[in-house]
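Omission of a single protein chain aside, the complex is shown with its protein chains in their original locations.
Take a look at subunit A:
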Amino acid sequence: MFCAVSTMTDGDYDYLIKLLALGDSGVGKTTFLYRYTDNKFNPKFITTVGIDFREKRVVYTATNSNGTTGKTFKVHLQLWDTAGQERFRSLTTAFFRDAMGFLLMFDLTSQQSFLNVRNWMSQLQANAYCENPDIVLVGNKADLADQREVQEKQAKELADKYGIPYFETSAATGSEVDKAVITLLDLVMKRMEQCVDKPAQEAPNGDGASKLEAPPPSEKKCAC
């Protein structure tokens, strides 16, 4: 579905998609993104100062409604990394409004970081571009099985409650990292189409056929 493209400094892409990683300090947002963009792992903890971003170009293959693969597009990903530290909070939340999708991350070895997911969710609701933006819940550090404090079932339930996908990833091994980002990108790509094609209200996913077959309105009244 996706594959990396090398050159990055030209405007030869079809979409610029802005995603943003958020979550408590130390859950591994920076290493997660580093793994995704460069496929490398840095075990050192360097706290992010305010904000940062990484870029990656991928090829996206659209899937049609009937499941067949459609056109391919070049996507330029701008992946915003935010500081988890409290003192940068006002700055980082301000950047929420420019992102199209969110990687809400917690540390599988820290119950506290998981408990804070709810707080991050409400921060998103308040600051993101819409009330229900596309979010993927990510439990990171899955490789540290012996230190695990959050059970998969627990996290899955929370994700289901919010109606968002959940992934257990490891920036150290790279497991599920790509899948989490790709899933989010897919959600955003589908969201774009919906926003353009459907009325602003909660329109049912009716296809074009029903539109065409709609009876003509009987509004005509005599003008005299």
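Assume contacts are C-beta pairs under 8 Å (C-beta built on N, C-alpha and C of every residue); 3 or more make two chains touch, one makes a residue touch a chain; residues count from 1.
Here is the rule we use: contacts and distances are computed from a predicted model.
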item	value
Undisplayed chain, where the name is taken from the UniProt record, one of "glutaminase", "Protein LSM12 homolog B", "Aldehyde dehydrogenase" or "Synaptotagmin-like protein 3"	"Synaptotagmin-like protein 3"
Sole contact to the chain not displayed, among A:Thr93, A:Gln111 or A:Ser175	A:Thr93
Absent-chain interface as seen on subunit A, which is shown	9-11, 13-16, 49-53, 55, 65, 78, 87-88, 90-91, 93-95, 97-98, 100, 129-131, 192-193, 195-200, 207-209, 211-212, 214, 216-217, 219, 223-224
